[in-house]
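Mind having a look at this structure? Questions to follow.
Note that one protein chain is taken out, while the other chains of the complex remain in position.
Entry: chain A
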Amino acid sequence: MHKNKSNKVLDTKLDAVSLSLKQSIKNLDSYTHVRGESLYVDDVNIRQGTFHAVVFDSPKAHGKIKHIDYSKAEALEGVERIFTYKDVPGENEIGGIIADEPLFAEDEVHFWGMPIALIVAESEFIARKARGLIEIEIEDLPVITTAKEAKAKGSFINAPRSFSLGDTEKVFAECDYVFEGETFSNGQEHLYIEAQGAYAEPMENGNIKITSSTQGPTAVQKTIAKVLGIAMHKIEVDVTRLGGGFGGKEDQATPWAVMVALATHHLNQSVKLILNRHDDLRMTGKRHPYESSYKIGLSKDLKILAYQTEFLQNSGAAADLSPAIAERTLFHATNSYYVPNVTTKVLSCKTNLPPNTAFRGFGGPQGMFVIESAIAKAASEIGVSAIKIQEANLLDENDTFSYGQIAKKVEAKNTWHSAKSIFSSDALEQEVADFNKNNTAFKKGLSFMPITFGISFTNTPMNHARALVHIYLDGSVGISTAAVEMGQGVNTKMMQIAADVFSIPIDKIKIETTNTTRVANTSPSAASSTADLNGKATLMACNALVERLKLVASEDLNVSEKDITLKDESVFINDKPSELSWTDLISSAMLKRVALTENAHYATPEIHFDKTKEKGHPFAYHVYGTAITTVTVDCTRGTYEFDSVKIVHDYGKSMSEGIDLGQVEGALIQGIGWMTLEEIAYNDDGKLLSNALSTYKIPDIFSVPKRVEVIPVETEGNDMAILKSKAVGEPPLMYGIGAYFALQNAIKAFNSNYDLEFHAPMTPEKVLMGLYENKK
């Protein structure tokens, strides 16, 4: 733990900042979004003579490459060149955490869709046509598609991880109830509407500029340097915005950027690669499917005394971010509950699927699904409502998590009981019971879903960011940070901070693109931490500039610095306006040769984690909330509609209620999609069957809950959050888990013989089969 000097400045400023803007601010980008003027990678003006690329990928999930014939493809008019691993001047390696993933396959292929070559041609159309002319012969090797198979064959990414608290074995023997079972949660396709893509331009001296749709510009830069065998400073990565990321562009935006960089390196011409949807679906990894087993022990009064679980993570053919995702599964294995005796273990299983990767929640949702399943099972066996067990075990102040962190400023019970009273949940439960008594063709189900989610990269060294703030001589401001805008509104939040600290209108502030030459060595925009980390850095930079400007003003106005504030584009003395305006102040600072640029570095204080002991304090804070979900099942057809999801959510003190509400609603619907409609299917050969939008269905406007109510719980917020506004990106996704259990409850109301299965997603098929299984 190190103390950062400038963090002190920040702390003293926190409460002084007023958030007058927070009500009125719309998403900064919305004006150009609605006019179709926002630029994404495929929209940037390309240089004359730009080549277009298409990836040739493996048509088998596992095998030895015996022979590839590129001659017909190369002979096609308009084809410039085809690149393979043989053209890699540096290392043919793109693995981030573990070096186990080649950019292009060499002698073997490890998943269906694994890149083998890059076809560069005058147009994408020609390149695609050329791809059809490549002949390849692959000798089949055994294909593993499930985590269980991988475990049986000892195929793993790395060593297993395990957290423990108390003495699980001993306590199970003392429990009144012990239940065991298995669960499965399927993967999930990110389905950012903007597919993966990158554009490379040659600069002088072999330098390359990359425009990329990536959440991690530094990862792109670093990996290109490694693959090309050149220094990082020769690569500039620029990101304007993404058309959706959700974790899918944290690590997996990298290969496409590396490929175009490689082609540009050789050809000295611009090269663009935008994956079409089928290629994107086939070649990229998804949320990890998990096969898990659990054992849960309870006392007569429904206290969970012991919990044990083994998570089998289907990692795919290479590590990608799997080890970090596996770790977060362990962090969230007990969700919002205090369990005194816990043993959790996760195995990252190596299979022949595309390397699975980050997806909003990052392993947390998979962990939470298992304990919610265990509770549902226990409730069903004991003959009580799951709500009773959930409520009896909610986390309290000073409880210990299995990883050693002591829970502070806990809102688990607060959000739970607030939800119960605000939404009159007793009456709601009664309504459902009455409806079910009076109807046979339709049944309703209700569930509670509490969430507790830790905020910070669990890899402590990643928790840092920088901001570079320029005040130009006319008083306008430009801000660069490491934050990548992907719809979450981080640019708007950065702008709010600067507008508030400088007290100038928002049209005087511009948020620049995210660019590795302005802000270097960045962590990806991920882990819900982007606004916290970059916001704190921006705040520090702006505060430092204000301190300097106050000195200028005090000289100009001949008053003490202490009496000066900046307000409404003017300098105020003792809260009264002086004649010195913001622009005059900047002019004066220029004449006095005062630096109007500041670069601030923020590193989250206090956090640490010891992976050898699996104990520490990995999170800056936790986000809490509770959702109540109600669903109506059509028992004739097996289809369903969600009546409502009612949420009490812990925003801390939101900076922008509109933006934050959008994050909650969007994450909730994504979570519901994962639990209900979205079904990834591979066949036994490892071929993706849900390979198009016609076969992979994400929620549309008709399938979302009819009502979504989100009530902010009143909390004082957390100083570790930017302006006490808690991270909001990932946590609400896990409210969607409630959808699964609401559906199960509705099925049970129709078919008392229904045998609870924990096998997500709960598609209309599973619902119908459940409604009629073992039915007499």
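Of note:
The rule we apply is simple: a contact is a pair of C-beta atoms (placed from the backbone, for glycine too) under 8 Å apart; a residue touches a chain by one contact, two chains touch by 3 or more; residues count from 1.
Operating definition for what follows: contacts and distances are computed from a predicted model.
Candidate names were "Carbohydrate ABC transporter membrane protein 2 (CUT1 family)", "histidine kinase", "Sarcosine oxidase subunit alpha" or "Xanthine dehydrogenase small subunit", and the UniProt protein name of the unshown chain is "Xanthine dehydrogenase small subunit".
Within the whole complex, the absent chain has one touching residue among A:344, A:488, A:516 or A:725, and that is A:488. Here the missing chain is touched by one residue of A:152, A:441 or A:473, and it is A:441.
Looking at A:68, A:134, A:353 or A:661, the residue that reaches the missing chain in the full complex is A:661. If you put the missing chain back, the residues of chain A touching it would be 26-27, 29-40, 42-43, 125, 128-129, 190-195, 241-246, 274, 276-277, 440-441, 486-489, 635-639, 658-659, 661-662, 665-670, 677, 679, 681, 689-690, 692-695, 697-704, 708, 750-753, 763-765, 768-769, 772, 775-776.
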